[in-house]
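Note that one protein chain of the assembly has been removed; the remaining protein chains are unaltered in position.
Here is chain A:
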């Protein structure tokens, strides 16, 4: 059974607007890690909202776990999905770290004893267990984002949606959060949808969905993305360093067998090339 399915989905906020999402079809399989990219205004964040039933499509249908996202089933569906938003500030509901992690659990009616346990575990998972009673304004953006992740993980969702979850952090914070997220996701084998501008996150995905003006432009693997000729600025991504290096080499007549995905692969490709010639 597919985890998430978009079936010919149309969506717009107001009737006199153009479609933000137009004739969108795609499926996400259980356990898959899918990155959704596209320039600003391509409807990426709207997709996340549609999956969670925060907004409903005007035409078409969305299925989560085989269940159609409608107002009747919305609470069951939201139980299965956890979402980390872009802005660490506006998703912090509780007055302390512990209360905030508890918020999602309280909403789901988790018994208190179990709650205490789960909060502790998920705070340890994100490395925030020393900050249990801290207030949000004493935390950095990265720390708040960790708490948000803990809050989502504590509810043990099947699906995690990361809506540009690292985009408001500094480079170091971004790297750390990305590490935390990918470790937890691997541990728990969750289906992941990351909406992102970050090339590194894209490279870690199993599949990349490219949106263009609310339509599905292409659906491919990260390797295919690197191998193809794309206007990176248009995709809303910075061109990966590895790719720039590869292109520079190609100018001088070097030929690569595979497109390298990351630094290690580039180095491997270079030294094997060197030892062959």
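Heads up, the rule we're going with is that a contact is a pair of C-beta atoms (placed from the backbone, for glycine too) under 8 Å apart; a residue touches a chain by one contact, two chains touch by 3 or more; residues count from 1.
What we mean here is this: contacts and distances are computed from a predicted model.
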Check your understanding: Out of "Energy-coupling factor transporter transmembrane protein EcfT", "Multifunctional fusion protein", "Cytochrome c7-like domain-containing protein" or "Phosphate transport system permease protein", what name does the UniProt record list for the absent chain?
Key -> "Energy-coupling factor transporter transmembrane protein EcfT"
Revision key, fill the gap. Across A:105, A:165 or A:190, the one contacting the chain not displayed is A:105
Exercise for review: Decide which residue listed in A:43, A:57, A:151 or A:260 touches the omitted chain of the complex.
Suggested key: A:151
Exercise for review: Kindly state which of the options A:4, A:20, A:36 or A:119 is in contact with the chain not pictured.
Suggested key: A:119
Study note, to complete from the structure: Omitted-chain footprint on chain A covers residues 49, 52, 54, 75, 78-79, 81, 83, 85, 87, 89-96, 98-99, 102-112, 115-116, 119, 133, 135-137, 151-152, 155
